[in-house]
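This report concerns only the one structure given below.
Note that one protein chain of the assembly has been removed; the remaining protein chains are unaltered in position.
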Amino acid sequence: MKPAEFAYVRPASVAEACAVLASNPDARVVAGGQTLVPMLAMRLARPSILVDILRLPELAGIAEEPGTLVIGATTRQVEAERSSLVASRLPLLAAALPWVGHPPTRNRGTVGGSLANADPSAEIPLVAVALEAEIVTEDEGGRFAMPADDFFIGPMLTAAPEAGLLTQVRFPVWSEPCVGVGFHEVSARRSDFAFVSAAAQVALDPDGRCTRIALGIGGVGDRPVRLDVAGLVGTRVEGDRVAQAVEAAAAVLEPTSDLHASAAYRRRVAILLGARAIGDAVADAQEKGAGR
Amino acid sequence: MKVALLVNGAVREVDVEPRKTLLDTLREDLSLTGAHAGCEHGVCGACTVLVDGAPVRSCLMFAVQADGLDITTIEGLASAPGELSVLQDSFCETHGLQCGFCTPGMILASHALLEANPAPTRADIAEAISGNICRCTGYGQIVEAVELAAERLRLANAPRAAAGGRP
(Lines give C-alpha, C1' and ligand atoms only; values in the text may rest on other atoms or scores of the structure.)
Protein backbone atom coordinates (compact mmCIF):
# COMPACT_ATOMS: atom_id res chain seq x y z
CA MET A 1 0.00 0.00 0.00
CA LYS A 2 2.36 2.66 -1.20
CA PRO A 3 1.01 5.57 -3.25
CA ALA A 4 1.88 5.90 -6.89
CA GLU A 5 4.50 8.52 -7.62
CA PHE A 6 3.58 12.18 -7.43
CA ALA A 7 5.31 15.50 -7.24
CA TYR A 8 4.83 17.77 -4.26
CA VAL A 9 4.63 21.52 -4.00
CA ARG A 10 3.93 23.79 -1.10
CA PRO A 11 2.85 27.09 -2.65
CA ALA A 12 3.37 30.33 -0.78
CA SER A 13 -0.02 31.80 -1.54
CA VAL A 14 -3.49 30.88 -2.67
CA ALA A 15 -2.75 32.54 -6.00
CA GLU A 16 0.29 30.37 -6.48
CA ALA A 17 -1.69 27.28 -5.50
CA CYS A 18 -4.33 28.20 -8.08
CA ALA A 19 -1.67 28.66 -10.72
CA VAL A 20 -0.24 25.21 -10.05
CA LEU A 21 -3.70 23.70 -10.14
CA ALA A 22 -4.49 25.47 -13.39
CA SER A 23 -1.42 24.15 -15.11
CA ASN A 24 -1.74 20.56 -13.82
CA PRO A 25 -5.15 19.14 -14.60
CA ASP A 26 -4.68 16.07 -12.41
CA ALA A 27 -3.21 17.90 -9.43
CA ARG A 28 -4.87 17.39 -6.07
CA VAL A 29 -5.00 19.72 -3.12
CA VAL A 30 -3.91 18.24 0.18
CA ALA A 31 -4.37 19.82 3.56
CA GLY A 32 -4.70 17.46 6.55
CA GLY A 33 -4.74 14.48 4.22
CA GLN A 34 -6.80 12.31 6.54
CA THR A 35 -9.05 11.10 3.73
CA LEU A 36 -6.89 11.72 0.71
CA VAL A 37 -3.84 9.83 1.92
CA PRO A 38 -5.68 6.50 2.38
CA MET A 39 -7.02 6.96 -1.16
CA LEU A 40 -3.48 7.55 -2.35
CA ALA A 41 -2.19 4.56 -0.42
CA MET A 42 -4.78 2.31 -2.04
CA ARG A 43 -4.05 3.99 -5.37
CA LEU A 44 -7.70 4.94 -5.73
CA ALA A 45 -6.45 8.49 -6.26
CA ARG A 46 -3.32 9.07 -8.31
CA PRO A 47 -2.63 12.72 -8.90
CA SER A 48 0.55 13.75 -10.68
CA ILE A 49 1.13 16.51 -8.16
CA LEU A 50 0.03 17.23 -4.63
CA VAL A 51 -0.50 20.88 -3.77
CA ASP A 52 -0.07 21.26 -0.02
CA ILE A 53 -2.06 24.25 1.26
CA LEU A 54 -1.87 23.42 4.93
CA ARG A 55 0.62 26.11 5.80
CA LEU A 56 -0.96 28.95 3.86
CA PRO A 57 -1.50 31.59 6.54
CA GLU A 58 -4.36 33.19 4.65
CA LEU A 59 -6.41 29.98 4.90
CA ALA A 60 -6.12 29.34 8.62
CA GLY A 61 -8.13 30.67 11.47
CA ILE A 62 -11.56 31.44 12.76
CA ALA A 63 -12.92 34.96 12.54
CA GLU A 64 -16.17 36.65 13.30
CA GLU A 65 -17.87 39.02 10.91
CA PRO A 66 -21.27 40.57 11.47
CA GLY A 67 -23.77 37.71 11.47
CA THR A 68 -21.21 35.24 10.22
CA LEU A 69 -18.47 33.02 11.56
CA VAL A 70 -15.77 32.46 8.99
CA ILE A 71 -13.63 29.35 9.26
CA GLY A 72 -10.54 29.15 7.10
CA ALA A 73 -10.20 25.98 5.10
CA THR A 74 -7.04 24.76 6.76
CA THR A 75 -8.28 25.28 10.29
CA ARG A 76 -7.66 21.99 12.03
CA GLN A 77 -10.72 20.22 13.27
CA VAL A 78 -9.19 20.15 16.73
CA GLU A 79 -8.79 23.93 16.69
CA ALA A 80 -12.43 24.40 15.80
CA GLU A 81 -13.37 21.87 18.47
CA ARG A 82 -11.51 23.88 21.12
CA SER A 83 -12.48 27.31 19.84
CA SER A 84 -14.52 29.45 22.19
CA LEU A 85 -15.86 31.37 19.20
CA VAL A 86 -17.21 28.17 17.69
CA ALA A 87 -18.63 27.11 21.04
CA SER A 88 -20.51 30.35 21.50
CA ARG A 89 -21.49 31.24 17.92
CA LEU A 90 -21.75 27.83 16.30
CA PRO A 91 -22.75 25.43 19.05
CA LEU A 92 -24.07 22.99 16.45
CA LEU A 93 -20.65 22.65 14.88
CA ALA A 94 -19.16 22.33 18.35
CA ALA A 95 -21.57 19.50 19.07
CA ALA A 96 -20.74 17.75 15.82
CA LEU A 97 -16.94 17.99 15.90
CA PRO A 98 -16.30 15.36 18.59
CA TRP A 99 -17.98 12.88 16.23
CA VAL A 100 -15.49 13.56 13.45
CA GLY A 101 -13.04 10.62 13.29
CA HIS A 102 -10.78 10.14 16.28
CA PRO A 103 -8.69 12.62 18.25
CA PRO A 104 -5.56 11.86 16.17
CA THR A 105 -7.37 12.42 12.86
CA ARG A 106 -8.89 15.65 14.18
CA ASN A 107 -5.40 16.81 15.08
CA ARG A 108 -4.45 16.74 11.41
CA GLY A 109 -7.76 16.90 9.59
CA THR A 110 -9.07 20.29 8.54
CA VAL A 111 -12.52 21.82 8.37
CA GLY A 112 -12.10 22.64 4.70
CA GLY A 113 -10.76 19.20 3.91
CA SER A 114 -13.83 17.53 5.31
CA LEU A 115 -16.06 19.84 3.23
CA ALA A 116 -14.05 19.37 0.05
CA ASN A 117 -14.05 15.62 0.50
CA ALA A 118 -17.88 15.60 0.56
CA ASP A 119 -18.43 12.28 2.22
CA PRO A 120 -22.22 11.94 2.51
CA SER A 121 -21.94 10.82 6.11
CA ALA A 122 -19.39 13.38 7.29
CA GLU A 123 -20.42 15.69 10.11
CA ILE A 124 -19.01 19.05 9.02
CA PRO A 125 -20.77 19.04 5.62
CA LEU A 126 -23.97 18.11 7.43
CA VAL A 127 -23.75 21.11 9.73
CA ALA A 128 -22.88 23.34 6.77
CA VAL A 129 -25.98 22.19 4.89
CA ALA A 130 -28.23 22.32 7.94
CA LEU A 131 -27.21 25.90 8.76
CA GLU A 132 -27.10 27.02 5.12
CA ALA A 133 -23.46 27.92 5.28
CA GLU A 134 -21.70 29.45 2.34
CA ILE A 135 -18.69 27.77 0.84
CA VAL A 136 -16.02 29.92 -0.69
CA THR A 137 -13.70 28.61 -3.37
CA GLU A 138 -11.01 30.25 -5.38
CA ASP A 139 -9.32 29.63 -8.69
CA GLU A 140 -7.44 31.75 -11.14
CA GLY A 141 -10.73 33.30 -12.21
CA GLY A 142 -11.36 34.63 -8.72
CA ARG A 143 -13.45 33.89 -5.67
CA PHE A 144 -16.82 32.19 -5.71
CA ALA A 145 -19.24 31.69 -2.90
CA MET A 146 -22.10 29.28 -3.06
CA PRO A 147 -24.61 27.77 -0.65
CA ALA A 148 -23.48 24.49 0.88
CA ASP A 149 -26.56 22.83 -0.52
CA ASP A 150 -25.35 23.62 -4.04
CA PHE A 151 -21.76 22.75 -3.24
CA PHE A 152 -22.42 19.08 -2.41
CA ILE A 153 -23.41 17.20 -5.53
CA GLY A 154 -22.91 13.56 -4.59
CA PRO A 155 -20.58 11.19 -2.82
CA MET A 156 -17.09 12.75 -2.95
CA LEU A 157 -18.40 15.14 -5.57
CA THR A 158 -18.63 18.92 -5.22
CA ALA A 159 -19.21 21.99 -7.32
CA ALA A 160 -15.75 23.30 -6.49
CA PRO A 161 -13.91 24.62 -9.55
CA GLU A 162 -11.75 22.01 -11.25
CA ALA A 163 -8.58 23.98 -10.81
CA GLY A 164 -9.44 25.66 -7.57
CA LEU A 165 -9.54 25.17 -3.87
CA LEU A 166 -11.90 25.65 -1.02
CA THR A 167 -10.70 28.62 1.01
CA GLN A 168 -13.29 29.18 3.68
CA VAL A 169 -16.70 28.32 4.97
CA ARG A 170 -19.04 31.03 6.20
CA PHE A 171 -21.55 29.94 8.79
CA PRO A 172 -24.47 32.24 9.54
CA VAL A 173 -24.65 32.98 13.25
CA TRP A 174 -28.17 33.01 14.63
CA SER A 175 -28.64 36.18 16.54
CA GLU A 176 -31.76 35.17 18.44
CA PRO A 177 -31.23 35.30 22.17
CA CYS A 178 -32.32 31.75 22.76
CA VAL A 179 -30.78 29.21 20.43
CA GLY A 180 -30.33 25.53 21.15
CA VAL A 181 -28.76 22.66 19.26
CA GLY A 182 -28.97 18.90 19.10
CA PHE A 183 -26.77 16.39 17.36
CA HIS A 184 -27.20 12.64 17.06
CA GLU A 185 -25.41 9.99 15.14
CA VAL A 186 -25.38 6.23 14.88
CA SER A 187 -22.68 4.02 13.48
CA ALA A 188 -21.37 0.55 14.18
CA ARG A 189 -18.56 1.99 16.26
CA ARG A 190 -18.55 5.36 17.91
CA SER A 191 -15.93 6.84 15.60
CA ASP A 192 -17.02 5.40 12.26
CA PHE A 193 -18.74 7.27 9.50
CA ALA A 194 -22.39 7.60 10.39
CA PHE A 195 -25.12 5.37 9.06
CA VAL A 196 -27.34 8.28 9.96
CA SER A 197 -26.62 11.60 11.59
CA ALA A 198 -28.97 14.42 12.50
CA ALA A 199 -28.17 18.03 13.33
CA ALA A 200 -30.80 20.45 14.57
CA GLN A 201 -30.77 24.07 15.63
CA VAL A 202 -33.77 25.86 17.09
CA ALA A 203 -34.48 29.42 18.18
CA LEU A 204 -37.23 30.05 20.70
CA ASP A 205 -39.00 33.22 21.64
CA PRO A 206 -39.46 34.18 25.29
CA ASP A 207 -42.72 32.23 25.33
CA GLY A 208 -40.95 29.10 24.20
CA ARG A 209 -42.30 29.17 20.67
CA CYS A 210 -40.06 28.29 17.82
CA THR A 211 -39.03 31.24 15.69
CA ARG A 212 -36.55 29.46 13.48
CA ILE A 213 -35.52 25.85 12.96
CA ALA A 214 -32.94 23.99 10.92
CA LEU A 215 -32.58 20.25 10.54
CA GLY A 216 -30.02 18.35 8.53
CA ILE A 217 -29.69 14.62 7.96
CA GLY A 218 -26.43 12.97 6.95
CA GLY A 219 -25.36 9.50 5.93
CA VAL A 220 -28.67 8.58 4.39
CA GLY A 221 -28.31 9.43 0.74
CA ASP A 222 -25.56 10.60 -1.54
CA ARG A 223 -25.12 13.91 0.28
CA PRO A 224 -26.27 15.66 3.44
CA VAL A 225 -29.81 16.97 3.22
CA ARG A 226 -31.62 19.84 4.87
CA LEU A 227 -35.16 18.84 5.81
CA ASP A 228 -37.98 21.30 5.69
CA VAL A 229 -39.56 21.38 9.11
CA ALA A 230 -40.60 25.02 8.91
CA GLY A 231 -44.10 23.91 9.87
CA LEU A 232 -42.85 23.79 13.44
CA VAL A 233 -42.13 27.52 13.47
CA GLY A 234 -44.61 29.32 15.63
CA THR A 235 -45.30 26.21 17.70
CA ARG A 236 -43.89 24.97 20.98
CA VAL A 237 -42.13 22.12 19.20
CA GLU A 238 -43.25 19.33 21.44
CA GLY A 239 -45.11 16.06 21.51
CA ASP A 240 -45.94 13.98 18.46
CA ARG A 241 -45.88 17.04 16.27
CA VAL A 242 -42.10 16.90 16.03
CA ALA A 243 -41.93 13.30 14.86
CA GLN A 244 -44.76 13.91 12.43
CA ALA A 245 -43.05 16.94 10.97
CA VAL A 246 -39.77 15.09 10.58
CA GLU A 247 -41.48 12.06 9.09
CA ALA A 248 -43.27 14.20 6.55
CA ALA A 249 -40.11 16.07 5.68
CA ALA A 250 -38.15 12.82 5.42
CA ALA A 251 -40.18 11.85 2.38
CA VAL A 252 -37.56 13.60 0.27
CA LEU A 253 -34.77 11.34 1.54
CA GLU A 254 -33.41 8.78 -0.86
CA PRO A 255 -31.71 6.32 1.43
CA THR A 256 -29.23 3.77 0.14
CA SER A 257 -28.46 0.22 1.26
CA ASP A 258 -25.00 -1.11 1.85
CA LEU A 259 -23.14 -3.78 3.76
CA HIS A 260 -23.68 -2.06 7.08
CA ALA A 261 -27.23 -0.74 6.97
CA SER A 262 -30.38 -1.15 4.90
CA ALA A 263 -32.20 1.73 3.24
CA ALA A 264 -35.22 1.03 5.44
CA TYR A 265 -32.98 1.31 8.49
CA ARG A 266 -31.59 4.62 7.35
CA ARG A 267 -35.05 6.11 6.77
CA ARG A 268 -36.43 4.84 10.06
CA VAL A 269 -33.45 6.06 12.03
CA ALA A 270 -33.28 9.39 10.21
CA ILE A 271 -36.79 10.14 11.41
CA LEU A 272 -35.98 9.04 14.95
CA LEU A 273 -32.70 10.90 15.23
CA GLY A 274 -34.08 13.97 13.45
CA ALA A 275 -36.83 14.20 16.03
CA ARG A 276 -34.39 13.57 18.86
CA ALA A 277 -32.01 16.23 17.61
CA ILE A 278 -34.85 18.73 17.50
CA GLY A 279 -35.97 17.64 20.95
CA ASP A 280 -32.49 18.14 22.32
CA ALA A 281 -32.19 21.49 20.57
CA VAL A 282 -35.41 22.69 22.17
CA ALA A 283 -34.32 21.49 25.60
CA ASP A 284 -30.95 23.16 25.08
CA ALA A 285 -32.61 26.41 24.07
CA GLN A 286 -34.96 26.27 27.04
CA GLU A 287 -32.05 25.68 29.36
CA LYS A 288 -30.19 28.62 27.91
CA GLY A 289 -33.33 30.73 28.15
CA ALA A 290 -33.75 29.78 31.77
CA GLY A 291 -30.15 30.63 32.49
CA ARG A 292 -30.47 34.14 31.13
CA MET B 1 13.19 15.95 -1.78
CA LYS B 2 15.33 17.11 1.10
CA VAL B 3 13.47 17.45 4.34
CA ALA B 4 14.57 18.45 7.83
CA LEU B 5 12.64 16.88 10.67
CA LEU B 6 13.00 17.69 14.33
CA VAL B 7 12.81 14.19 15.74
CA ASN B 8 13.00 13.60 19.48
CA GLY B 9 14.77 16.90 19.87
CA ALA B 10 17.38 16.51 17.14
CA VAL B 11 17.31 17.83 13.59
CA ARG B 12 17.41 14.94 11.13
CA GLU B 13 17.82 15.58 7.43
CA VAL B 14 16.52 13.05 4.96
CA ASP B 15 16.16 12.89 1.22
CA VAL B 16 12.89 11.20 0.36
CA GLU B 17 10.44 10.69 -2.46
CA PRO B 18 7.33 12.82 -1.93
CA ARG B 19 5.27 9.64 -1.75
CA LYS B 20 7.15 8.33 1.27
CA THR B 21 5.07 8.50 4.42
CA LEU B 22 6.42 9.91 7.63
CA LEU B 23 6.02 6.39 9.03
CA ASP B 24 8.24 4.79 6.42
CA THR B 25 10.73 7.62 6.70
CA LEU B 26 11.04 7.23 10.46
CA ARG B 27 11.39 3.48 10.16
CA GLU B 28 13.61 3.18 7.11
CA ASP B 29 15.64 6.38 6.96
CA LEU B 30 15.96 7.12 10.66
CA SER B 31 15.89 3.55 12.07
CA LEU B 32 13.15 4.51 14.49
CA THR B 33 11.13 1.32 14.29
CA GLY B 34 8.92 1.88 17.31
CA ALA B 35 6.09 3.21 15.13
CA HIS B 36 4.48 0.31 13.30
CA ALA B 37 2.58 -0.18 10.08
CA GLY B 38 -0.69 -1.91 10.90
CA CYS B 39 -3.15 -0.82 8.24
CA GLU B 40 -1.48 2.02 6.34
CA HIS B 41 -4.87 3.61 5.83
CA GLY B 42 -5.30 5.51 9.04
CA VAL B 43 -7.59 3.26 11.06
CA CYS B 44 -5.50 1.19 13.47
CA GLY B 45 -3.23 3.81 15.05
CA ALA B 46 -0.15 1.56 15.34
CA CYS B 47 1.85 4.26 13.52
CA THR B 48 0.93 7.05 15.96
CA VAL B 49 3.59 9.67 16.67
CA LEU B 50 3.35 13.12 18.21
CA VAL B 51 3.59 16.05 15.83
CA ASP B 52 3.96 19.32 17.69
CA GLY B 53 2.84 17.40 20.76
CA ALA B 54 -0.39 16.02 19.30
CA PRO B 55 -0.90 12.38 18.33
CA VAL B 56 -1.28 11.85 14.59
CA ARG B 57 -1.11 8.92 12.23
CA SER B 58 2.30 8.89 10.63
CA CYS B 59 0.94 6.70 7.81
CA LEU B 60 -1.40 9.54 6.79
CA MET B 61 1.33 12.09 6.46
CA PHE B 62 4.14 12.33 3.98
CA ALA B 63 7.58 13.15 5.26
CA VAL B 64 7.65 16.18 2.98
CA GLN B 65 4.63 17.53 4.84
CA ALA B 66 6.46 17.19 8.13
CA ASP B 67 9.35 19.39 7.06
CA GLY B 68 10.40 21.48 10.03
CA LEU B 69 7.86 20.00 12.41
CA ASP B 70 8.57 18.71 15.89
CA ILE B 71 8.12 14.95 16.01
CA THR B 72 8.20 12.71 19.04
CA THR B 73 8.33 8.96 18.65
CA ILE B 74 8.13 6.30 21.31
CA GLU B 75 11.92 6.26 21.33
CA GLY B 76 11.86 9.86 22.51
CA LEU B 77 9.59 9.36 25.48
CA ALA B 78 12.03 8.01 28.04
CA SER B 79 14.89 10.03 29.46
CA ALA B 80 17.69 7.55 28.71
CA PRO B 81 18.29 4.05 27.37
CA GLY B 82 16.94 1.53 29.84
CA GLU B 83 14.78 4.16 31.50
CA LEU B 84 11.01 4.34 31.26
CA SER B 85 8.62 7.24 31.66
CA VAL B 86 6.02 6.99 34.40
CA LEU B 87 3.43 6.12 31.77
CA GLN B 88 5.59 3.43 30.20
CA ASP B 89 6.30 1.97 33.60
CA SER B 90 2.59 1.98 34.39
CA PHE B 91 1.92 -0.06 31.26
CA CYS B 92 4.39 -2.59 32.63
CA GLU B 93 2.78 -2.51 36.06
CA THR B 94 -0.74 -3.31 34.81
CA HIS B 95 0.43 -5.40 31.84
CA GLY B 96 -1.36 -3.02 29.49
CA LEU B 97 -0.15 -4.89 26.44
CA GLN B 98 0.59 -8.33 25.12
CA CYS B 99 2.25 -8.54 21.72
CA GLY B 100 3.44 -4.94 21.95
CA PHE B 101 2.64 -4.01 18.37
CA CYS B 102 0.03 -1.34 19.12
CA THR B 103 1.77 -0.32 22.33
CA PRO B 104 3.97 2.58 21.15
CA GLY B 105 0.96 4.24 19.52
CA MET B 106 -1.20 3.53 22.53
CA ILE B 107 1.36 5.05 24.87
CA LEU B 108 1.87 8.17 22.75
CA ALA B 109 -1.89 8.75 22.51
CA SER B 110 -2.15 8.33 26.28
CA HIS B 111 0.87 10.55 26.86
CA ALA B 112 -0.80 13.38 24.96
CA LEU B 113 -3.96 12.88 26.97
CA LEU B 114 -2.12 13.15 30.28
CA GLU B 115 -0.25 16.25 29.12
CA ALA B 116 -3.60 17.95 28.54
CA ASN B 117 -5.64 16.35 31.27
CA PRO B 118 -3.96 15.25 34.51
CA ALA B 119 -7.10 13.64 35.88
CA PRO B 120 -8.88 11.90 33.02
CA THR B 121 -12.03 9.90 33.57
CA ARG B 122 -12.42 6.42 32.20
CA ALA B 123 -14.46 7.92 29.34
CA ASP B 124 -11.71 10.46 28.60
CA ILE B 125 -9.19 7.64 28.37
CA ALA B 126 -11.44 5.55 26.14
CA GLU B 127 -11.90 8.52 23.82
CA ALA B 128 -8.18 9.30 23.73
CA ILE B 129 -7.23 5.76 22.73
CA SER B 130 -10.29 5.05 20.57
CA GLY B 131 -8.25 5.59 17.44
CA ASN B 132 -5.74 2.95 18.48
CA ILE B 133 -6.83 -0.62 17.94
CA CYS B 134 -5.48 -3.31 20.23
CA ARG B 135 -6.27 -6.88 19.34
CA CYS B 136 -4.72 -8.51 22.39
CA THR B 137 -5.92 -6.86 25.57
CA GLY B 138 -9.52 -5.78 25.20
CA TYR B 139 -8.24 -2.40 26.49
CA GLY B 140 -8.95 -3.12 30.18
CA GLN B 141 -5.36 -3.14 31.41
CA ILE B 142 -4.49 -0.26 29.08
CA VAL B 143 -7.12 1.93 30.72
CA GLU B 144 -5.78 0.81 34.10
CA ALA B 145 -2.26 1.76 33.05
CA VAL B 146 -3.32 5.27 32.09
CA GLU B 147 -5.29 5.67 35.30
CA LEU B 148 -2.30 4.49 37.31
CA ALA B 149 0.08 6.81 35.48
CA ALA B 150 -2.26 9.76 36.02
CA GLU B 151 -2.37 9.02 39.70
CA ARG B 152 1.39 8.63 39.97
CA LEU B 153 2.01 11.84 38.06
CA ARG B 154 -0.46 13.75 40.19
CA LEU B 155 1.22 12.53 43.34
CA ALA B 156 4.65 13.29 41.96
CA ASN B 157 3.63 16.81 41.05
CA ALA B 158 1.69 17.53 44.21
CA PRO B 159 3.16 19.99 46.68
CA ARG B 160 4.35 18.22 49.82
CA ALA B 161 1.60 19.56 51.98
CA ALA B 162 -1.02 18.23 49.62
CA ALA B 163 0.45 14.77 49.56
CA GLY B 164 -1.44 13.99 52.73
CA GLY B 165 1.36 12.91 55.01
CA ARG B 166 2.68 10.20 52.76
CA PRO B 167 6.12 8.94 53.69
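Order of writing sets the labels: A and B. Residues in every chain begin at 1.
One rule holds in what follows: contacts are C-beta pairs under 8 Å (C-beta built on N, C-alpha and C of every residue); 3 or more make two chains touch, one makes a residue touch a chain.
Everything that follows uses one rule, which is that contacts and distances are computed from a predicted model.
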Q. The chain that is not shown, which UniProt protein name from "Xanthine dehydrogenase family protein molybdopterin-binding subunit", "TRAP transporter small permease protein", "3-oxoacyl-[acyl-carrier-protein] synthase 2" or "Ring-1,2-phenylacetyl-CoA epoxidase subunit PaaA" does it carry?
A. "Xanthine dehydrogenase family protein molybdopterin-binding subunit"
Q) Taking the entire complex into account, which one of B:G53, B:G68 or B:G100 touches the absent chain? A) B:G100
Q) Given the contact definition stated above, which residue among B:L60, B:L114 or B:I129 touches the chain not shown here? A) B:I129
Q. Which residue numbers on chain B touch the omitted chain?
A. 17, 19-20, 27-28, 32-41, 43-44, 46, 73-75, 77-78, 84, 88-89, 91-95, 97-104, 107, 122, 125-127, 129-143
Q.
Touching the absent chain: which residues on chain A qualify?
A. 1-5, 38, 42-43, 186, 188-193, 195, 259-262, 264-265, 268-269, 272-273
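Criterion: only the chains that are shown with their structure count from here on.
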Q. Distance-wise, how many Å sit between the C-alpha centres of chain A and chain B, to the nearest whole number?
A. 30
Q.
So in the complex, the part of chain B that touches chain A is made up of which residues?
A. 1, 17-19, 21, 24, 40-42, 45, 48, 51, 54-57, 59-62, 64-65, 109, 127-128, 130-131
**Q.** In the complex with chain B, residue positions of chain A that touch it
**A.** 1-8, 10, 30, 33-34, 37-38, 40-42, 50, 52, 54, 78, 101-105, 107-108, 190-191
